[in-house]
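With one protein chain withheld, the remaining protein chains of the complex are depicted in position.
So that you can tell them apart, the chains are marked A, B and C in the order they are listed, and the count of residues begins at 1 in each.
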Amino acid sequence: MQIDRRIIYLFVAIGTILPIIFVIGLPVSITPPVQMAFDRIENQLQKGDIALVSFDYGPSSAPENAPMADAILRHCFSKGIKVVVIALYPLGGLSEAVNEVNKVVAEFPELKYGVDYVNLGYKDGAQAAMKKMAENIHEVFPTDVNGTPLDELPIMKNIRTYRDMKLVVSLATGIIGEWWANLVNAQFGIPVIVGPTAVSAPKYYAYLEAKQMAGLLGGLKGASEYERLVVNSYPKLAEVYATPGLYTATKGMDVQSIVHLIMIAFIVFGNIVYFTSKRKPRKAS
Amino acid sequence: MKRQIPLLLTFLAGAIPTIAFFVPQKHVGLVSTTLDSWLIIVAGFALLLGVVNVVQMNTNKIKRQASGWPYAIVLLAGLAIMGFFGVAGAFDKFGGIATRPDGSSTPFDWLYKYGFLPLQGTMFALLAFFMASASYRAFRARNTEATILLIAALLVMFGRIPFGEMVSKWFPLATEWIMGKPNMAAQRGIMIGAALGAASMALRVILGIERSYLGLGKGE
Amino acid sequence: MPNRVHHAKFFSALPCPLLLLLRTKAVQSRGFPPGAFSARTPSPLILLCLFATLFFPFFSAQVEGQSSLSAGVAAVSGSQAAPEAVAAGGSAVGEESSAQGEMAQTAAIATQPAPPVVEGVTASDTRSDEGGSITVRWMEPENAKELGLKYQVLRTDKPDGEYTTVGEAGAGEQECVDRGLIDGQAYYYKVRSALGAGFADSEPTQAAFSKGNWFRFYRLNALVLLVVFSSAVLYYITRARKAKPIYIRKIAGLDAVDEAVGRATEMGKKMLYIPGIMSVDEIQTIASLAILGHVAKLSATYNADLEVPNKDPLTFAAARETVKEAYLEAGRPDLFREEMVNYVTYDQFAYTASVTGKMVRERPATNFLIGSFYAESLLLAETGQSIGAIQISGTAEVAQLPFFVVACDYTLIGEELYAASAYLSREPVLLGSIKGQDITKFLLIVALGLGVVLESIGIKFMTTAFRMR
Partner (left out) sequence: MLSFLYKDNPFFRLAESFFAGLSLGYYIGIVMNQTLKPNLVLPLIHDFQANWHLVFAAGLGVILYFRYIKRVAWVSRWALAVYVGYYVGVNMMQKLHGEVIPQVGDTMLSLSYHGIGTLWNLVMVIGVLSVLIYFYFSTEHKGVIGGISRIGIWFLMISFGAAFGYTVMGRVSLLIGRMVFLVNEWARPLIGLIT
């Protein structure tokens, strides 16, 4: 039976838009890599510690990576961890960093720029920059994103190399995330958490097993698990995540589930109709 | 002559990187990389070939007032605006084509961000709809092959969502297994075969047997 | 003058450079008794190829052995060189090694262990490179890993000159490549083992020189494959020229081409031929253009309405030549119009939007989607499906094949795409190359089977030979 394809499109569109507007919150089971990432920040970092958050993705994978960045930033800020933001992805990493940081910071009015967090902007040549930062971050990023020299920013006074920080979080779409694990962690020992897109997540399990990573948020699903953990631990963030209009991984995951189920339902339906309406004598194939 | 020179050129140009692949001598590598740098420029020149064709076709359309000619004006307008700022940017007018040092957009960059990117993103987003309609139509258990296709697709789709995991732990595992073993095996087979086919095609081109791309016909 | 004559000959023998080769081959082959190349018996060449395939692992293993051998030689000469250098330090070589042994022992006993001195330091030209680099190797002290030893490689260009650090390595590493050197200039190296603040220097090496090499030995496997492969292809091309028919299995997608062109003609509708979105540097595009040549010839014969929209400007230029020539060959140059092959835009999705728009408006009866495609594959194929066109697709992009298979009537999968021009034209020379390719495939299958067997019984050289360095 032929259904007008527009009916299918309609279903898909509704299946996408409704969960974006109304939170459904289908249950998510927490997987160990995400739990590891959460525990690292929750239990092993103290108030006042520094975390480096690197935006290694662009607008094309923002639906997957942005919720991870948001959840990690919210978690850090709620716990009083100071955040240094950088961007290493050439195609729009900087604009993502600016957008997400501004969005999250607006939820925490008590935070001061230059004291509690700082955005150092984009640097070309990711791998070289990552190596150089082990020697001197001030040489890699002479100024922050606004052109202010680093020495004028209180937070950066005591940060020179990876040794002055407790954690690196990379939200990655390409190979840059792998470099954090197999280059920065391997050579300089700083713990690394990576949030890759779902497509590249399988590669990262090897690094996780080799203890080169302290946690892994695989794609939208990993992000939604992290959101669940954060919401359960911080009532204030639960409120934030209940804000209508805010795009979260939980919503994204709902959309994924629903659209997948719609497609499966249509396929199954199509086959049932096909078998019931099939003429008795089987055609030779 | 008209036929032989291009074939000789192809042969020579094809031999250079092949030799450079095996011989690490500096000058051999240099010949190869120099040629490479030339060809990047040739490809750059080629774009204008396309632009000339587009302008020709669309001005013709407007002249003849062929059906849909107003759209040709829109097209040319888009081309002219963006092209103008692009060329001007090359002469360092309007601050080039990227963002200015203070973070503000140059006209070219602005058009890119607010014209080009959203349109591109929207086209890309259409894919999800098309996947739904294609899967509905194509995944029918018509015969053995189609049934295998259908089952593999359903299993993987189900195993990718949390719902599948809730039903049984085995769905994500099965998905991973299918992707990692049979899928990988088939992809390898395709890749090996296709790489051999491509190499054979390449050999035919270098030897001048395959020459239709030059418009030289098949005869010898 | 004789030189010029020679050149003239060269050119006259060049409808294609291959001919020259084939002619000599043909002459040679007369020497064989008739029947030596018959289709049934495995020809000597196959045996030769088989032989080569099976034995090249041995060969590569040999080369590997040689390389370690030469490293060994370097090691010996390195230690021989030591006397001079050590003499300056005031101790004799013979005692040196035993002294080191004692030092290592004391280091192990002491509570604050001093780093063990690294032994067996050698420096030699880095093999298979273009020059300008020297590889320094050393033997790792026994307990380096437990100690967490670190190494620094020091270099000087005079025997008594000052050493500067040129490289670092951690425990577990036993070599370091020093780059950016001047070929022919003498360099001397030392390896410093460091443990916390303490360090110990090894003896300096003998003078080492870097130079450019002539062959990348680690690519020997590729050379063997190239030789086997091209001789198989050339051999079958020669044979095909002597009118030995070659069988090719049915490829449904290609049998459908005639029907698809015919249908468009009957319906009086357009045919769209989309040659992928990549440039002519992609071999799939070349394969697609070859098929386009065939389609255009049919289109000229039937007077069908063909259109080829392009995304890449060079592909556009090539496609125009191809179609023009096809119309000429079909004897209908009058039917060729320049607009048939046109240019759209360089952006993937803008191109897709234009082409899908065109499909919906002009409702072509037939779509060919053949070449290298990416994310737009499904957009094009599904739109084409929705307007009821017959669709023949083909690509070697593994990631896009599922979409074509799902949304098109026929799909040329991977290698079928490359075989298409031979299949369609039935030209013996092209068919011969397909046969040669098949023989290579057969040999690879044999090698793969053998590799699995050997790997299972624990013999590794097959996998070693196939592994790149």
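The rule is short, and it goes like this: a contact is a pair of C-beta atoms (placed from the backbone, for glycine too) under 8 Å apart; a residue touches a chain by one contact, two chains touch by 3 or more.
These numbers come from a predicted model, not from an experiment.
Asks: Could you run through the displayed chains and say which ones the absent chain touches?
Replies: A, B, C
Asks: Which one, C:204, C:293, C:371 or C:451, makes contact with the chain that was left out?
Replies: Only one of C:204, C:293, C:371 or C:451 touches the chain omitted from view, namely C:451.
Asks: Taking the full complex into account, what residues of chain A touch the chain not shown?
Replies: Interface residues of chain A facing the absent chain: 6, 9, 12-13, 16-17, 20-21, 59-64, 197-199, 219-220, 245, 247, 252, 255-256, 259-260, 263.
Asks: With the missing chain put back, which residues of chain B would touch it? List them for me.
Replies: 2, 5-7, 9-18, 21, 34-51, 54, 68, 71-72, 74-87, 89-90, 96-97, 108, 111-112, 115-116, 118-119, 121-129, 131, 135, 139, 144-146, 148-157, 160, 175, 177-179, 181-193, 195-199, 201-203, 205-206, 213-216
Asks: Determine and list the chain C residues touching the chain excluded from the picture.
Replies: Missing-chain contacts on chain C: residues 219, 221-222, 225-226, 229, 246-249, 251, 280-283, 286, 314, 317-318, 321, 344-347, 349-351, 353-354, 356-357, 360-361, 398-399, 401-403, 405-406, 413-416, 419, 434-435, 438, 441-442, 444-445, 447-449, 451-452, 454-458, 462-463, 465-468.
The working rule: only the chains that are shown with their structure count from here on.
Asks: Would you pick out the chains that touch chain A and also touch chain B?
Replies: In this structure, no chain contacts chain B and also chain A.
Asks: Farthest from chain B in C-alpha centre terms, which chain would that be?
Replies: A
Asks: Just give me the whole-number Å value for how far the CA centre of chain A lies from that of chain B.
Replies: 28
Asks: Please compute the C-alpha centroid of chain A, do the same for chain C, then give the distance between them in whole Å.
Replies: About 36 Å, centre to centre.
Asks: Counting only Cα atoms for the centres, state how far chain B is from chain C in Å.
Replies: Their C-alpha centroids are separated by 20 Å.
Asks: Considering chain A alone, which of its residues make contact with at least two other chains?
Replies: Where chain A meets two or more other chains at a single residue, that happens at 5.
Asks: Which parts of chain C, given as residue numbers and ranges, touch two or more other chains?
Replies: Answer for chain C, listing residues that touch two or more other chains: 386.
Asks: Please give the residue numbers of chain A that touch chain B in the complex, ascending.
Replies: My answer: residues 3, 5, 8-9, 11-13, 16, 26-29, 59-60, 145, 147, 221, 253, 256-257, 259-264, 266-268, 270-271, 274-275, 285.
Asks: Which of the residues in chain B come into contact with chain C in the complex?
Replies: The contact residues of chain B facing chain C are 3-4, 7-8, 11, 18, 21-26, 29, 39, 43, 46-51, 53-54, 57, 116, 119-120, 123-124, 126-127, 130-131, 133-135, 137-139, 149, 187, 190-194, 196-205, 207-218, 220.
Asks: Quick check: in the complex, which residue numbers of chain B touch chain A?
Replies: Interface residues on the chain B side: 102-103, 117, 121, 128-129, 131-133, 135-137, 139-144, 150, 153-154, 157-158, 160-163, 165-166.
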